[in-house]
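Complex shown without one protein chain; remaining protein chains in place.
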C-alpha cells in the first residue's frame, strides 16, 4: 500500500524551514497505520534534515558549521556560473542529503519529542522547492 | 506488509555500539522475505551509521575526524546549555544521520561481509536510546 503527494515549499533564501506539519498531514491522509514516510527534494542545491525543534540557536550553529564544511566562493571551485553560493549549495546538499525516512506507527510519524523535519535552502535566494512525500505500509 | 519494533539501546557515552544482531532479530521475527529494514533513532544527539566491523581502529579514526567536523566547545556556538558537547552532538548527528535502511532478501539483512550497523552516541554521557526498526516487504 502506498500514498504519494507533491508539496511545493517556498523558502526565504539560505535557512531552514520546518515542514513537520505538512509531512504529518500526508501521513494522516494516507490512512496507513504502520510503515514509513519518505520525504524527497527534487533539487541538488537544498536538502532535508532532522534536528532539534526547540532552540533556534541549533539551526544557527549548524549554519555556522556548514560555512566551514563548504565555504562560499572558495578559490578551488570551478563550478561558479550561478554565483558564489552555487558550488557550496551542491556540497551542502550532498553532505546533508536529499531524502529522509521516518517510521509511521498508529497512523502517525514516530518522531522523538525534540525532532523536527526541516527543508534547508542552500542558495542565498529563496525558491519554491518540490518535495515528494511517499507513505508505504 | 510491515512489522515494527522499538528497541531500547544503552550507550556508554561518546562511542559506537554495534546493533547489527538486534536489527537482524527483528528482520527474522518479521517473516518478511524481500524488502527493506529501516532503523531510526528518536533523538537529535546520536546517530546511526554503517561502517567496517573488523578493525576497531576504523571507529577510533572516525571519532578523530568527527572532532574536526564539529569540535566540542567551539567559541562560535550559541547553543551550549547542556555543556561543551551539546552543539557538537547535534552537528555530528546531522552529518551522519538519524536513519538507515538495508535491503532484506531471503529473509535476512543483505549487508556486505565487512558492514556492521552502529549506534553512535554523540554525547559524553551514556543514555538509553530509542531505536525504531521497521521491516517492509
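Residue numbering begins at 1 within each chain, and the chains themselves are lettered A and B in the order written.
Assume contacts are C-beta pairs under 8 Å (C-beta built on N, C-alpha and C of every residue); 3 or more make two chains touch, one makes a residue touch a chain.
Every value quoted in this text rests on a predicted model; they were computed, and no experiment measured them.
Novice: Among A:59, A:90 or A:123, single out the residue that touches the unshown chain.
Specialist: Touches the omitted chain: A:90.
Novice: On subunit B, what residues meet the omitted chain?
Specialist: Touching the missing chain: residues 34-36, 49-52, 55, 57-58, 60-62, 64-65, 69, 95-97, 100-103, 105, 110-115, 136-137.
Novice: In the complete complex, the non-displayed chain touches which residues of subunit A?
Specialist: Considering the whole complex, subunit A reaches the absent chain at 2-4, 36, 38, 40-44, 69-70, 76-79, 81, 87, 90-91, 93-95, 97-99, 101, 130, 132, 134, 136.
We take it that only the chains that are shown with their structure count from here on.
Novice: State, to the nearest whole Å, the distance from the C-alpha centre of subunit A to the C-alpha centre of subunit B.
Specialist: 20
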